[in-house]
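In this view, the complex is presented without one of its protein chains, the others remaining in place.
Now for chain A:
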Amino acid sequence: MLLMAPLQNASFSVFQETLLHLHYSITYGRMRSLYSLHKKEGWFRIAENMGFQCLKIESKDPRLDGIDSLSGTEIPLHYICTLASHAVHLVVFHERSGNYLWHGHLRLKGHIDRKFVPFRKLQFGRYPGAFDRPELQQITIDGLEVLIPKDPMHFLEEIPHSRFIECRYKEARAFFQQYLDDNTVEAMAFRKSAKELLQLAAKTLKKLGVRFWLSSGTCLGWYRQCGIIPYSKDVDLGIFIQDYKSDIISAFQDAGLPLKHKFGKVEDSLELSFQGKDDVKLDIFFFYEETDHMWNGGTQAKTGKKFKYLFPKFTLCWTEFVDMKVRVPCETIEYIEANYGKTWKVPVRTWDWKRSPHNVQPNGVWPVSEWDEVIQLY
């Protein structure tokens, strides 16, 4: 991926090769950081000989972070080359598990000249980012053959929402040192089913174009232990009510996930539950935005009692979870602490959704006349 300011054609050709190389790399999965770049390091030298000043940002490979105590060769993240008042920013996209591309944070280490380019004006690198792997097409611009995404709009739309956060692998390892991982057959079976259910849900919602994020126990599992909590028994997702689409239920049913219950209504406290395989349930909570907080609702089927779960406002980030690119609240710790309190680090096996959450509030009772609509059990 190459982004550049206007540039004279003569100097462009150097980068065209790079561009082609990189796109070739992305297309064929050959941009395996080190080797190909080492071999192609030639362009770096050529560019410098042509009068470019180049800056290279490297970092450790996040793909190794999830594995205990591995340290490898650093991978290239960004190249910035300047000539006169022009700058070329080369962002290296790396393949990650979950069929997406990742680019790193442009972190300025101590020795780097902070005025090399106006870093704040760069479009990429303020945060790490994640993008759907684009299909590419070849086009000719000013007589130069280059590759661009087949769907440039989709790619451009992704940019503002591409911020990526890494799982806290180190803390997760520390967690497992304290509370051993559950490797019983049942736990492994649940993790497998939950993963499959999440994959199916993600696929279905993506097709509908509905944003979702990991919520409740699933989010806690990601944040605390970079995995699925084996005794959580369900998969929890959050969706903003403004993203609600009426065909969500039918889409899930078509995907083989029948509706189990539906509580509330679009205007208030909507909550959907689908039955997955092997007794694993998919819970979808719809979030309502107020001026200073967000909330989602809960309903007790027996009594018609309503509950409200309050969260501080949050935005969404990408992360990687069980070999998938999914969203989580960027302000994860605030989200988790609102839900589970300061003691979220300690595993709790018995959980009462009406009492245990830190942020639960009673929210009145549904009028009996509405029960048929707001309490649907299947």
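Keep this in mind: a contact is a pair of C-beta atoms (placed from the backbone, for glycine too) under 8 Å apart; a residue touches a chain by one contact, two chains touch by 3 or more; residues count from 1.
Everything that follows uses one rule, which is that contacts and distances are computed from a predicted model.
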Among "NADH-ubiquinone oxidoreductase chain 4L", "Protein O-linked-mannose beta-1,2-N-acetylglucosaminyltransferase 1", "Dynein light chain Tctex-type 1" or "Phospholipid-transporting ATPase", UniProt's protein name for the complex chain that is not shown is "Protein O-linked-mannose beta-1,2-N-acetylglucosaminyltransferase 1"
Considering the complete complex, of A:N183, A:S246, A:T291 or A:S369, the missing chain is touched by A:N183
Which of these touches the unseen chain: A:S69, A:S85 or A:Q178?
A:S69
Touching residues (missing chain, whole complex) on chain A
28-30, 32-36, 38-39, 41, 61, 63-64, 66-73, 95-99, 183, 188, 191-192, 323
